[in-house]
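Here is the structure we will look at.
Excluded from the complex is one protein chain; the other protein chains are retained at their positions.
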Amino acid sequence: DRPLLVIAGPCQLESLDHAQMIAGVMAEACAAAGAQYVFKASYDKANRTSLSGKRGLGIEAGLKVLETVRKTMPVLTDIHDAAQAVEAAHVVDVIQIPAFLCRQTDLLLTAGQTGAVVNIKKGQFLAPWDMANVAAKVASTGNENILLTERGASFGYNALVADMRSFPIMAQTGYPVIMDATHSVQAPGGQGGSSGGDRRFAPAMARAAVSLGIAGVFIETHEDPDRAPSDGPNMIHLKDMAKLVQLLMDLDRLAKADPVRL
Amino acid sequence: DRPLLVIAGPCQLESLDHAQMIAGVMAEACAAAGAQYVFKASYDKANRTSLSGKRGLGIEAGLKVLETVRKTMPVLTDIHDAAQAVEAAHVVDVIQIPAFLCRQTDLLLTAGQTGAVVNIKKGQFLAPWDMANVAAKVASTGNENILLTERGASFGYNALVADMRSFPIMAQTGYPVIMDATHSVQAPGGQGGSSGGDRRFAPAMARAAVSLGIAGVFIETHEDPDRAPSDGPNMIHLKDMAKLVQLLMDLDRLAKADPVRL
Amino acid sequence: DRPLLVIAGPCQLESLDHAQMIAGVMAEACAAAGAQYVFKASYDKANRTSLSGKRGLGIEAGLKVLETVRKTMPVLTDIHDAAQAVEAAHVVDVIQIPAFLCRQTDLLLTAGQTGAVVNIKKGQFLAPWDMANVAAKVASTGNENILLTERGASFGYNALVADMRSFPIMAQTGYPVIMDATHSVQAPGGQGGSSGGDRRFAPAMARAAVSLGIAGVFIETHEDPDRAPSDGPNMIHLKDMAKLVQLLMDLDRLAKADPVRL
Partner (left out) sequence: DRPLLVIAGPCQLESLDHAQMIAGVMAEACAAAGAQYVFKASYDKANRTSLSGKRGLGIEAGLKVLETVRKTMPVLTDIHDAAQAVEAAHVVDVIQIPAFLCRQTDLLLTAGQTGAVVNIKKGQFLAPWDMANVAAKVASTGNENILLTERGASFGYNALVADMRSFPIMAQTGYPVIMDATHSVQAPGGQGGSSGGDRRFAPAMARAAVSLGIAGVFIETHEDPDRAPSDGPNMIHLKDMAKLVQLLMDLDRLAKADPVRL
């Protein structure tokens, strides 16, 4: 019943300046609209379609940037193995389990043991009701600070579909549910050597999910998506975010007065 | 930019009294909320999962009921062959092409030639962009009174998924787009001898789609869904409709101020 | 346990000469390999993607051609409404229910009542176990001469996938099961105004299915697929058919010695 949580930022960290610029614009937009805000960025893209895709700053430099951003706002990053989970948890508020890794038991257990909030992306290969077993792995560590995120399900080849039923189903776990509006419009591997997508649909995904009364949205944004080092096809222009957040907050108020619950 | 159109009624006609009871409750709910209303019911269920499924009143008795209801409000029914299209068009405002039949050229041409509004359900086997070719068959008759309705796409066996991208894509044709909130939560053939589904998700589907700024929703409703002769698992309780329509209208106002357009 | 049935011919009838040329080549190839043969062609393509797609000779001229071909071999054609079922059944051995129409109860009943063999294509939107209900509609007429054909299931947008589990599942009905090797490699609507596909995979589909011990294969073939009036992208070159049929017969003998049964 708290106001909408907006998790947003660039797909990958580019520099401290860049991170702070985006974090600043987003924090202001969320404050103006009354939304909660968490800055998101990745220090390593560990599962690019092709070996030639840029991987980012790396964990050491990346966590330094995130540590600085965190002085003024909460921060989320994704981790790819148990050692990273521990290291990142010292620096960020929320550690995120990538969708491809959401069934890796040891990673989930280590993430839970850090005590950080754990945001688990639902695998493209999982049903929403399967996430109860996934969350239970984290919760078995005593850490119940869990978020569950929909980011689309496989739908034929090189395509995803976001199923609106996911939110009330995953909410049955009792954990807050999040809509990843930009990855769910991805066309995985759709450009041969990298993933495609269509950012024109990302606001639609966010609006649709928020209208059910969900906890939050996850959105990747960039001041120049066509030149972003990864996920450019899906990211929303930074200049469009303030207006979108405002509309989402308006929808959120209506939706949370009568949220969809099973 | 007109207020939301609500197409609603029982899955199949049961009697004149029953039709008028539902039509009355729905007309009142829509008037109170400021929504447009069209009564919907079928005189024949021509493609039941099993031969033993009830088919309804038949065209003669069914059209008589619809003619009476139409004295006080607009009426929609679905047709299954060219002869029915002509006959039904004398009595109803909107004739509807069932999803399974949306590629049958002759049926589309005859429907167009009647001059009635033609609501085409998107086949479970079609992409949203394929509907431009489908609509063009009707439009070739000179009849541009066309509605395009999303009712879910095949998603593995005995399951559908409603893709929110369908609405802006189909809207590129210039024709109004409708969300069929109850059939899109169907589990086709999911009960062996009949289709299953889960009505608990139907309001979520309507809310999600309306938040994009669409023309209308299509909802089957019944005063006792568990005893309805067809599609009971998906239908929304009639007693819940007034509140739902009110919420949809609130979402509609927000959404239409800035509809999702490609 | 009878030798493989090969149902093959052009997608649509072009002329008597063309039909007889293809029928002749195929009959010879099947005889040489020991396969059973039925000539297949359509007189009307009633559900083309676009209105501008060629529809064929029409029922009157088409049935005349089929009547001539039938003097030397059995013949199959597809029908699209009840009147056509009756008319075609006078002229052909097998009438075929198109996949999109496989749930239309009246069409199935009329087809059954003709007494002809009825080949039902499984809808792209159906599970293989759903075909028991479909076949029961035909069988309710007392006509048990039924064939069930797999032609691919919807798999995301503009794509199909052929599930090898379909054959043993559909065979549980007791009716012979057929693999449609050319339509199951279709990309429905995949060329915008017409369906695409990839004929390079059609022999693979036939081989895979035959290796389970099925009753037959359905293959569209043409002496110049790239210029065929419909389904050219999927059709196998006529000159490649004799060798393919020979290999399929070799696989058939191995497979039928120990067919996959549930």
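A, B and C label the chains in the order they appear, each numbered from 1.
Just so we're on the same page, a residue touches a chain if its C-beta (ideal position, glycine included) is under 8 Å from a C-beta of that chain, and two chains touch if they have at least 3 such contacts.
This is a predicted model, so every value here is computed, not measured.
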Contact set of the excluded chain (shown chains only): A, B, C
Contact partner of the left-out chain, one of C:38, C:102 or C:205: C:205
Candidates B:46, B:159, B:177 or B:219 - the one touching the absent chain: B:159
Which of A:68, A:113 or A:158 contacts the chain that the document leaves out: A:158
Residues from chain A at the interface with the omitted partner, ascending: 46-51, 55, 80-81, 100-101, 103-106, 123-130, 133, 136-137, 140, 153-154, 157-158, 188-189, 192-193
Residues in chain B touching the chain absent from view: 155-157, 159, 161
Positions on chain C where the hidden chain makes contact: 153, 155, 161-165, 167-168, 185, 200-201, 203-205, 207-212, 243, 247, 250-251, 254-255, 258, 260, 262
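Simple rule for what comes next: only the chains that are shown with their structure count from here on.
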Arrangement of touching chains [line / ring / star / complete / other]: complete
Whole-Å gap between the CA centroids of chain A and chain C: 47
Distance between the centres, which are taken as Cα means, of chain C and chain B, whole angstrom: 33
Contacts with 2+ other chains: residues of chain C: 157
